[in-house]
Every structure is written in C-alpha cells, then in structure tokens.
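Structure incoming, see below.
Left out: one protein chain. Kept in place: all the others.
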Amino acid sequence: MLHIVNKSPLDRPSLDAVLQTAEAGAILLIEDGVYAATKGSAGEAKLKSAGGKFKLYALAPDLEARGVADRVMDGVTAVDYAGFVDLVAEHKASQSWL
Amino acid sequence: MTIKKFMFVNRKAPYGTVYALESLEVVLIAAAFEQDVSLAFMDDGVYQLKKGHQTKGIEMKGFEKTYGALEDYDVTKLYVDSDSLAARGLTADDLCVPVEVMSRAELGKMMEDQDVVLSF
Partner (left out) sequence: MKFSVLINEGPYTHQASDSAYQFTKAALAKGHEIFRVFFYHDGVNNATRLTTPPQDDRNIVNRWSKLAEEHKLDLVVCVAAAQRRGIVDEGEAKRNGKDATNLAPGFRISGLGQLIEAGIQSDRTVVFGD
C-alpha cells in the first residue's frame, strides 16, 4: 500500500496514524506533509523511529516550494510528479490520510 | 459486476466540517453498487459514532440515524480503533451502533487487504 500524507506532523496526527497503523509499504509526503522529512524536525524523529519499516518518499516540487529541498533527511527519496505516478502504479492501492 | 473491497476511512469529527456526512452518502452509494464495503473510524472520526447527537441548536441535519441504517444496506463491517476511543474517554458502549473494536495493527491489516481506500 502507498500511504500519502499531506499534513505537517506538527499540525495533525496523520503521520502518527500511518506509522502506528500501516503494516508496511511506502509513505509519500506531499504538500505540507513534506515538512516531516526535514532534518532536525520532530517529523524526522518519528520517521526514524519507524526503523526502515516503510520506504520513504517526498515530493520534490513541494519541498522546493517550501524552501526545504536542501534539508531532506537521510533515507527519504525525493520524487517529481512522474515519480508520484510511478509509486501509485507500483502499489496495489493508495491511501490518502486526510 | 465486479465486486471490489472499498474501505472508507473516517478520521474527522462530525458537524465541524461536512466530511462525515458527505462520506456517509458515498458509503450508501457503494452499498447500492453491491460492493464489499467497510468503514474504519480512527482519531477524531470515532466522534462520528458517539451516541446522542442533538443538532437542533446548531440548525444542522443530524445524521446519527444513518449509521443505524447502514445495516439495512448490508454494511456491517464497522471497525473502530481502540486507541482513538481510549484517548477520547470513550468505550464501545458510548457508540450508536455495534462495531468491532480493534488495535491499530489489526486495522492496518484490514487496510492492506483493500482494493480502493477512500477518505474525505
């Protein structure tokens, strides 16, 4: 399953919900969700504590728009919209954690 | 017709926003299409099922009864996250319909099994 998170982890518990609920698969951070992937943030600690259970991705245009493209934590792969499409195609289903 | 597993994930409280009500409308349509429908409630979504809604004072349509009517549409798979209930001081007795209370890990397993997951 591809889990899509679009909210900052300091605003809403969407990322927490995914990390505590989902079995495995990939997490794609988009929109305000990309803040979770920035070095030194509370989101980084949460993602690290998941301990490699998930493949982690963040949408590059959203990182760039927010001025944080140069702060992406280790273990997170930046993808463009074409990469987003590939991730959806690769997984049997996607779930947007709204 | 193809039958797919549709799960509706509800994580938002009722009335403050329209999502809970309009989500229920989709659930009923999915049931009319004879799909394999299940509903998951977690985080503030569990407040949707809190019994005793009285919406007269806010002049909005109450829809607690619709949850009770789901059974008539053969929608009986209602899964509720136990942690979310506990965090809100609620138990299954506070809810307006019978549900299956489960852990987040169990809920995650259910999700993994779905063809289409819709959230609003």
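We just call them A and B in the order they show up, numbering each chain from 1.
FYI, a contact is a pair of C-beta atoms (placed from the backbone, for glycine too) under 8 Å apart; a residue touches a chain by one contact, two chains touch by 3 or more.
On a predicted model such as this, the values are computed, not experimentally measured, just so you know.
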item	value
Hidden partner chain, touching residue among B:Y47, B:Y67 or B:F120	B:F120
Selected residue (touches chain absent from view) among B:I29, B:M60 or B:A105	B:I29
For chain A, the residues touching the chain missing from this view	4, 6, 30-31, 61, 80-82, 84-86, 88-89, 93-94, 96, 98
Residue ranges of chain B at the interface with the undisplayed chain	1-2, 4, 6, 18-19, 22, 25-26, 29-30, 32-33, 35, 115-120
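By our rule, only the chains that are shown with their structure count from here on.
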item	value
Inter-centroid spacing, chain B versus chain A (mean Cα positions, whole Å)	25
Of chain B, residues touching chain A in the complex	9, 11-12, 19, 42-43, 81, 83, 104-105, 107-109, 111-112, 114-117, 119-120
Partner chain B, residues of chain A touching it in the complex	1, 13-14, 17, 20-25, 92-98
